[in-house]
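A protein chain is absent from this complex, but the other protein chains hold their places.
Coming up: chain A.
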């Protein structure tokens, strides 16, 4: 695990301007610091890391203990009770929710990535009247709180008789999204224009320029958009709360809220089921992070750099 982490730290995603290599202090300089200084540094770093990791450790461990031991002291899953997961599986349609989250997440991420790339190409390649005004408008939509458009958007989907379906959870993404249009445009602008013009001379159409040339070249940025939106969709509670009534259509966060309300608060408390559900909702995100971590890290660093 560690080596993968280091490799990706050393190799920035191609296409994103690499951070200046001046980053790290040479070891000699580190060695020149007084010993107590170095001890304090290691203690602070390791201490902070432990504090950030302990909630995870407790979550996983407590989810593997029998009901009456959930709050027992210590971080080991003893007595060991993996049945909690099977029990949670039986108590609620976890598998269905899991599948729903995957379907909605992939639809949302694919829709927003494709449409934002298409629009970003329009902004990056073409010269046309009103371009800067329109792009300013794209950026301005990022400032608008979700709450302002929430109610009329609900009324639109309701008018289309699409409430209590999963369509409102992803279909809005078919029209591009400001943050990703901005991100992908930055990437497209770094590609040499002559390259596209040469293809134009050879008779390529604009959609061909986009699909055959730009699209493959900005793959790293497309992945950034895809994993960010997939994560956003996977963790979203508000939209499923607004649109979904039928439990069979729930996504994992919405289902997890039901699990909490039913087994955490209501009646006999069965926290071990709530915890098992929480672990199941979290693990895919952790795996996604390790699969795509350079895209997450570079994506976040890039957003900061524009500031």
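Rule of thumb we're sticking to: a residue touches a chain if its C-beta (ideal position, glycine included) is under 8 Å from a C-beta of that chain, and two chains touch if they have at least 3 such contacts; residues count from 1.
The rule is simple: contacts and distances are computed from a predicted model.
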item	value
Chain not displayed: protein name in its UniProt record ("Spermidine/putrescine ABC transporter permease", "Cell shape-determining protein MreC", "TFIIB-type zinc ribbon-containing protein" or "Iron complex transport system ATP-binding protein")	"Spermidine/putrescine ABC transporter permease"
Residue in contact with the excluded chain [from A:64, A:94, A:119 or A:169]	A:119
In chain A, positions touching the absent partner	1-2, 5-9, 19-20, 22-25, 27, 30, 41, 44-45, 48-49, 52-56, 58-59, 62, 70-71, 73, 115, 118-119, 121-129, 131-132, 134, 137-138, 141, 143-156, 158, 172, 174-176, 181, 186, 189-193, 206, 210, 231, 234-238, 241-242, 252-253, 256-257, 260-261, 264-266, 271, 274-275, 278, 281-282, 285-286, 288-289, 293, 296-297, 300-301, 303-307
